[in-house]
Every structure is written in structure tokens, then in C-alpha cells.
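Take a look at the structure below.
With one protein chain held back, the other chains of the complex are shown just where they sit.
Moving on, here comes chain A:
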């Protein structure tokens, strides 16, 4: 069931509204809505859920117009940041709640509850006696996912489901949620402020800024072909340098992993020539399909599997990752031209 959003507008508070959103979320895919806080991503999700009524525009689940339908009638299910499991109900009652509302007979209800809990890898031996508080955060979110999926919704909405968990659990549950979503083949909308989460989990990423869609596309597209400065600097571990390019100062956005630092080796004079040219022009020069500029290694951080260098380029600093241990001092910074994004100021 694909989701079509047409001209959706919702004023909400001073900042968090959305204006004229037009997107299509493909059927059976996981679409991540990502953006800084206050960009309207939560407002968009809550409008999809029916908690907000749209001021203008339409929302279609498949061919069904749900714009004016209450949350109860949308056949969508939701997973919340703080799990929102009911503390006074056992796990079995929590998961079976939706089925009880649909008047599913007790026997079938129990069977379906067990089945869905097994699919999200929760031990079902004593779900009738244990309460959500007895489970870890990651398990609670799995139970919440089961509660949402057991009613066979047409659309699954996830509101920052991993933000409340610690890093290790988060990494594991990313894969968990992704594989569950794929095995159910359900259309999912996933709101997150974590760009890494969005890029790693989604089939399709919608980057929002200031209540509008900044850019939409596959994770690779949006990461490798940022069409605006905002997209470029928001995704990945990005740094902005203001450098002279084609005769005028421009913004260059770089990712830590994309640049290569080579120390200047005095005795051999390896990089001396290019560097002299670069310094002379105070400009970035192109050489063998790469941008080359002069830098200075200021600090390094040992990150385990690699080193992170703070490199100063024309008085501005950025991080460059490299797995070699390099000495502080002058260096050459090389970036493949296709991985450097220039934007007018």
C-alpha cells in the first residue's frame, strides 16, 4: 500500500508546521523522514497518523483517501519513542489489545499474539504473567512493534523508535526492525533525527528542513548527490570550508572519510611542487581528478580501527580519518572531485 501525500500543509506552533509536502512513499518499502529538530518531520508523521488534521492537501493510503479519517479508522499502526506499552497489562494483553478491539475470539487471539511475538524474537513462555517493565528497553520496543503488527495494519508508522536505547542495542535493533519490516512486507514510515539511522535502514530517504522537503531519494542518491548545501552538510560527517574556487569564495562540503592526507616529506620534496602552486594561488587546484589543498595536522584522536585527524586548511579545521598514524605538521589534503560538493555562498 503506497502512500501518496499531495500538497499537505499543517500549521503547528511557531516552527514545527509543514508546508506543501508532495511525496510518494513506495509500497512495501521503509521510508525514513529525517531532519533537524523542529523541521516538521514529527508533525508530518502525526498528520499521517491522524493526530493532526491537515489544513490543506490530501493523504492517500493506496487509493483510500484518509485525510479526514480519525486515527482509529486509518488502519495504520504506530511505534513510539518511549514504547508506550501499558504498564498495567501483561505482555500478552498489550499485544492482544488491538485484536480484542477487533473482537477476535480468544483462542485465535492467543495464537496470533504468540506468532507475532515469536517473529520479533520475544520468548512467549510466560507472556501472560509478565509485565512490560520486566523487559529491557530493546525488548520493550520489540513488544511494541509486535503490538502494532499483530493487527495487520496497512501502514506502519515509527516515531524515533530507537532514540531511547543505548548505542549497542540501537545498532542491533536497526537490523531487527529492518528485517521484520521486510518479512512483513509492510509500508513503513520511519521518523528519526539520526541521519546515519535513516541512511542505513531506509529504502527511501526524505530529508526535511523548515517544514519542507529538502531532498528525497534513495540513501545513496541523497548522500552522494546532494542537491543543496543543507543536504550536503546534514548527511554524513560533514565539514564546510569556505575556499576560493573559480575566482570567488565558495563553500566546500567534505566528509571525513573521503579526504586523504599525505604528510609533506621534506627530504624528498614529494608534494612540494603542488603545494607551492596551491599556496601561491590561495586556491584549491585540481590534479588527477582530485582537489588538492595544503593543510596542517593539528591533533589526532585514536578511534580504535582508525585515527581521526584535525586538519587545518586555510585557518578552518575539519576532521579526516585515516588508518595510518601520521605526524603533526604540514600535509597535503586530497579529495576526489566527485566527493567534494561546492556551493555558492
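Note that in this section a contact is a pair of C-beta atoms (placed from the backbone, for glycine too) under 8 Å apart; a residue touches a chain by one contact, two chains touch by 3 or more; residues count from 1.
Rule of thumb we're sticking to: contacts and distances are computed from a predicted model.
J.: Choose one: "Asp23/Gls24 family envelope stress response protein", "RsbT antagonist protein RsbS", "2-oxoglutarate oxidoreductase subunit KorA" or "ABC-type spermidine/putrescine transport system, permease component II". The correct choice is the protein name in UniProt for the chain not shown.
T.: Matching the unshown chain against "Asp23/Gls24 family envelope stress response protein", "RsbT antagonist protein RsbS", "2-oxoglutarate oxidoreductase subunit KorA" or "ABC-type spermidine/putrescine transport system, permease component II" yields "ABC-type spermidine/putrescine transport system, permease component II".
J.: Among A:32, A:49 or A:189, exactly one should touch the missing chain; which is it?
T.: Checking the options A:32, A:49 or A:189, the one contacting the hidden chain is A:49.
J.: With respect to the chain omitted from the figure, which of A:80, A:184 or A:229 is a touching residue?
T.: A:80
J.: Using the document's definition of touch, tell me which of A:41, A:147, A:170 or A:239 contacts the absent chain.
T.: Only one listed residue reaches the unshown chain, and that is A:147.
J.: With the full complex in mind, choose from A:97, A:135 or A:341 the residue touching the hidden chain.
T.: Reading the full complex, the residue touching the unseen chain is A:97.
J.: Even though one chain is hidden, which residues of chain A still touch it in the full complex?
T.: Looking at chain A, the ones touching the missing chain are residues 49-51, 70-74, 76-78, 80-82, 84-88, 97-98, 101-102, 144, 147-148, 151, 157.
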